[in-house]
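Just one protein chain is left out here, and the rest sit where they should.
A, B and C are the chain letters, set down in written order, and residue numbers restart from 1 in every chain.
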Amino acid sequence: MKRIIPMWIAIIGGFAMMLSSFVPLAESAGEMFADVFNVVAAIAFVLGAGSLAKQHLEKLSRRDAGWGYSIITLGSFLITLFIGLLKIGIHPNPSFPQAAYSGSNDAEGSAWSWIYEYMITPLTSTMFALLAFFVASAAFRAFRAKNTEAILLLVTAFIVLLGRTFAGVVLTGWFPDWASGLRLENLSIYVMQVFNTAGNRAIMIGIALGVAATGLRILFGIDRSWLGGGDA
Amino acid sequence: MSGGNVNSTNASARPWFERLDRVDRRWIFLLMFLAVSGPILWIGVTGKTLPEAPTLAARAVFQEINQLPARSLVLISFDYDPASAGELQPMATSLVRQCAAKNLRMVFIALWPLGSQVAQQTIQDVIRDDYPALKEGDDFVNMGYQAGNEAVMKLLLTDFAKAFPKDSRGEATSNIPILKDVKMVSQFPLLISVSAGYPGSKEWVQYVISAYNEKMNFVTGCTGVSAPQLYPYFPQQIAGLLGAIKGAAEYESMVNESLAVDGVATAPKYLQAQRRMGPQLVAHLLMVGLIIVGNVIFFARKRRGAA
Amino acid sequence: MTRQAKTWLIIGAVFVALIVVRGMIGQGLGRVYVKRTDVTVTLPDAAAAGAPSASANESINVSPSAASTQVTGAPSSGTTSATSASTISWQEWKQVPPLEFIAAQKANPAQTEIALSWPRTIGLWLAAFFTLAIFSFLYADNPFYKIAESLVVGVSAAYWGVIGFWDTLVPKMFGALTPGLVKSLVQPSLVAPERLQQISMVFALILGVMMLWRLLPRGGWISAWPLAFIVGVTAGLKIVSHVESDLMAQAAATMKPLVVSVTDASGATNMWDSWWASVANVLLVTGVICCLTYFFFSVEHKGVVGGAARVGIWYLMITFGASFGFTVMGRIALLAARVEFLFDDWLWLIDPNHFRGL
Partner (left out) sequence: MRITHKIPRRIVTNQSCKRVAAFVFMLMCYAGAFAFETRGDGSVPIAPTARIVVAQNTSTPPQESATSTPVAVSATPARPLFNSEKTALLLWIVFIGAAVTVSVWLAKSGRPIRIRRIAALEAVDNAVGRATEMGRSILFVPGIQDMDNIQTVAGLTMLGRVAKTAAEYDATIEVPTCRSLVMEAARDTVRASYLSAGRADGFSADRITYITDDQFGYVAHVVGSMVREKPATCFYMGCFFAESLIFAETGNAIGAIQIAGTAESSQLPFFVAACDYTLIGEEFFAASAYLSGEPAQLGTLRGQDVGKFAVGVLIVLGALASTILIVTPNSAPVVWFFDILQKVLGG
C-alpha cells in the first residue's frame, strides 16, 4: 500500500495535468501548480536546514577532522537566517510606513545587503570564474586529433575561438569580398547557423521524445524506481 | 587539487613531449591568470581599447531600438544575476542608455530573483546619473521580480497587472502612469531581454514572441553559453542578438558612436565591454596556443609510437 | 610545522608585505566612502495601523547638517494630514566614489556628510580575501579555501531560505490565506486573493505539512505522497510542453526547401547566394536526420544506419565544438570581472571608471 497510493497519485496528477493543457478552462493549471510547487519547496526548506544542521552538529559532537569549519557553517547559517527572516535593520518602505515589515531586505546599507555584496557575490562569482581556468586545462587535454570526431570538435572550437576576437579580423579580414564567407567571423556564424542548428534541433527532438517516454513510463507505472527499488 | 601528475622522478629520462604532456595543470592556470590580468592592467593604465567591427546581429539590435518613435514603450527584462554581470552588465547599460537617449518609455521587469537589484543598479548608473530628467513612474518604472518563470510570461500575455501587481517601490500597478493603458505584453512594440539562462530569451521566444510575432519585436543579449541555442531563432523570432562580451562590445561601440559629442570623451562606464575585449583576445590566443601544443604533443608521441 | 604549512605561511607573509607596501604608495587602497541622507516619514496613524513598532530601534535622530528628504506618508494614503504627529526617521548611506570624498573635503574639511564607511571597508577587504581564498583552490585545497567554502555554504543556504520565505511564502501562501496580516505588516498594496488561489494554497500547505511529517517519529511515509504528486504532475506537464515546443516546433522548422533561389534588389537571381543558401538547407536537413539516426536505440549502428549515425555524431561534435568556443568567451569575462575587482576596487592599481581621478 505504501507504494501503490503514491503511484496512483502520480498517475492521476499527471494525466489530469496533461488533460488540462488541452482544456481552455483549465489552462492555468500549470501556473497554479508552479505556485503550489514553489510553496511546497519553500516549506521543505525546513527539511534541508534540518539536514544541514544535523550534519554539522554531528561533526561537532564527534570532533571529526575539520569540525572547526562546521562551526563556521552553522554560525553563518544561523546569523544570516536571523538577519534575513527578521529583516534586522530594515526600515519600512517610505510609501507604507505603517507596515513594519514593508521594507525590502535589499535596501542599500542594510546588514542583508552587506552579506549579499561582501560575502555571497565575491564567493559565488569567484567560484564561477574558476571556469576560465578549467576551460583552458580541458582544452589542452581533450582537444587532440585522435579521430575524426575529435578533429571536428577541435577545429570548430578553433574557428569560433579565433572568429570571436579581433584576431579573426586581423587574420582573415584581408580576404577579398567574393571570399568574405571564409572570413573567420563569418565562418563561425555559418557554423552556428547550419551545423549547430542541425545538431541542436536533433538533440531537442530526441530530448522531447525522451521526456515523453520517461513521463509515460512514470504515468503508466512501468518505471517505479523513483519510488524506490525498480523491480519490486 | 594538484594536477595529479606531479611526480618528477626520472622526469629527465622522458622525451620532451611526454614531459610537456604531463605538465602540472597549475602552470596552465597560471598562464590563464596572466593572460587575463596582464591586459586588464595594461588597458587600465593606458586607457586604450581595441576597435570593433559590428556584426549583423549586433547592428540589428541597434537598428531595432533606433527606429522606434520617441515615447514608445519598451519592456526590458533583466533575466540574470550578479554572477553573470561581467558579461551582461555592459549590454544592459548600453541598452538602457540607447533607450533613454531615444526618449523611450522603459518598463523594467525581472524573472530572476536577483534581477531586480541589477535593474535598480542599472537605472541608478544610467538614468539617474545621466538622464536625470526622466521621472520614475512617467518615463520608466522598475516592476521588480516575480517568481514563476514561464508562468509569469504566460500571464503577461493576458494580464500585465496580474503578473506584476506592484512596482519595486510598492506602488500598485494601476497607479503607475506609464502602465495606465497597458493591459498585456503585446502593447509593447519592443521586448528586450538580457538573459543568462533559464528563464530567459529562449522562453521569451517560446511563450511570448511566437504568440505575437507580428506585433512585437524582440532583441536580446545573452551569455556566450546560451548564444548557440539562440542563433537558430535569429533573425526570424529574435530580431537582434548580442552574443557574449563580443556582442556587447560591438553594440557598445555603436551606441557610443551614435551618442558621441565632439570633444567630450565617452564616460568610462560606457566602455566596459570594449575594455574587456582586451583580456578576451589574449586569453583566446592562449587557448588556441594550448590546443596547438596539445596536438603537437599528440602527433610527436604518435610518431614515436609508430617508429 | 609541516612543509606545506610553511609554504602557505611564506606565501601569506609575502602577500601581506606587498599589500602593506601598496598601502604606502599614492592614495593607498581599499577604502569605501558613503554619503548620508536623512529620511523622515510621518506615520499616518500609528495606532490605527496596528503595526508593532519594530522600527523603533532603527530610528535615528535627524541630523540637521545633511540633506533631509521629507516623505510625508504614503502617496496612496491620502489621509496623512495632521491626525498624528508621530514620525520615524532614519539615515540612508549611499556609496560614493572616493573622488567625491576628496572634493567634499577640499570644499569643507569639517564636513561629515561623506565619510569613510568602516563596515563597507571591512566588507571590501573580506570580499578580496574570499576572492583570493577561492582562487587558492586552484593551487591546492587549503584552510583558506575551507573557510570560504564553509561560509558560502552556511550563508547561501540561509540566504535562499530567507528568499523563499519573504518572496514565496509570504506573498503567495500567507498573502492568500491571511491577507489581512500580510497587508498590515508587509505589503499594504496586496491585491486580495482569488478563491481559486486560496484553494490552491490550502492544498500547497497540506502538501507541505505532509512533507514535514518526516520530522515526526511516526508516519514519515506520508511524505512520499506530495513527492509522488510533484513527480506525476511534472511528468504530465513536461510531456506536453516538450512535445509541443521541442518536437513539433523543431521538426516544422526543419521542413526547408532543398533548393533556394535568392533574388537581389533588382529581382535577378543571385546564383552564388542561391547556391550557398541551398547548400546550407541541404546540410541542415541531412544533419537533423543523421543526428536523429544516431539516437536510435533499437537498431544496431551498422550499414546505412551506421553510416548515417556516424555523420550524425560528426554533426554533434561540430555542435559541441562551437558551443565550447562560444562559452570560453563568457568564462573569461567572468574571470576578468574578478580580476578587475581585485585591481580596481581593492588594490586601486587601475581606475578605469575614474572613481579616484587618476
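Going forward, a residue touches a chain if its C-beta (ideal position, glycine included) is under 8 Å from a C-beta of that chain, and two chains touch if they have at least 3 such contacts.
Quantities reported herein were computed from a predicted structural model and do not represent experimental measurements.
Note on the chain not shown: across the whole complex it touches A, B, C. Within the set C:Arg120, C:Lys172, C:Lys238 or C:Arg338, the residue that contacts the chain not displayed is C:Lys238.
Checked against the hidden chain, the listed residues C:Ile114, C:Ile230, C:Ala333 or C:Ile350 yield one contact partner: C:Ile230. The omitted chain makes contact with just one of the residues C:Arg22, C:Lys256 or C:Arg310: C:Lys256. Residues of subunit C in touch with the missing chain: 74, 76-79, 134, 137, 141, 145-146, 148-149, 152-153, 155-157, 159-161, 164, 183, 188-192, 194-195, 211, 214, 223-224, 227, 230-231, 234-235, 238-240, 242-244, 247-249, 251-252, 254-261, 281, 285, 288-289, 292-293, 295-301, 316, 319-321, 323-324, 327. Those residues of subunit A that touch the chain absent from the view are 11, 15, 18-19, 21-25, 27, 34, 37, 40-41, 44-49, 51-52, 54-55, 58, 96, 120, 123-125, 127-128, 130-131, 134-135, 137-139, 141-143, 153, 200, 203-207, 209-218, 220-223, 225-232. Residues 1-4, 25, 83, 161, 172, 174-175, 197, 225-226, 228-229 are the ones on subunit B that touch the missing chain.
Simple rule for what comes next: only the chains that are shown with their structure count from here on.
With centres computed from CA atoms alone, C is the chain lying nearest the middle of all the protein shown.
Put simply, the C-alpha centre of subunit B and that of subunit C have 14 angstrom between them.
Put simply, the C-alpha centre of subunit A and that of subunit B have 18 angstrom between them.
Under the contact definition stated at the top, the residues of subunit C that touch 2 or more other chains are 75-76, 137-138, 168, 172, 187-189, 253, 319, 322-323, 326-329, 331-332, 334-335, 337-338.
Residue positions 30, 35, 38, 95-96, 102, 121, 124-125, 128, 132-133, 135, 139, 154, 157-158, 161, 164, 192-193, 196-197, 200-201 of subunit A are each in touch with at least two other chains.
Subunit B contributes residues 25, 28-29, 31-33, 36, 50-53, 55-57, 82-83, 85-86, 116-117, 147-149, 151, 154-155, 168-171, 227-229, 231-232, 244, 246, 277, 280-281, 283-288, 290-291, 293-295, 297-299 to its touches with subunit A in the complex. Residues 30-31, 34-35, 38, 93, 95-96, 102, 104, 106, 121, 124-125, 128, 132-133, 135-137, 139-141, 143-146, 154, 157-158, 161-162, 164-167, 169, 185, 189, 192-193, 196-197, 200-201 of subunit A are the ones touching subunit B in the complex. Looking at the complex, you find that subunit C touches subunit B at residues 75-76, 137-141, 163, 167-168, 172, 187-191, 245, 249, 253, 319, 322-323, 326-340, 343-344, 349-354.
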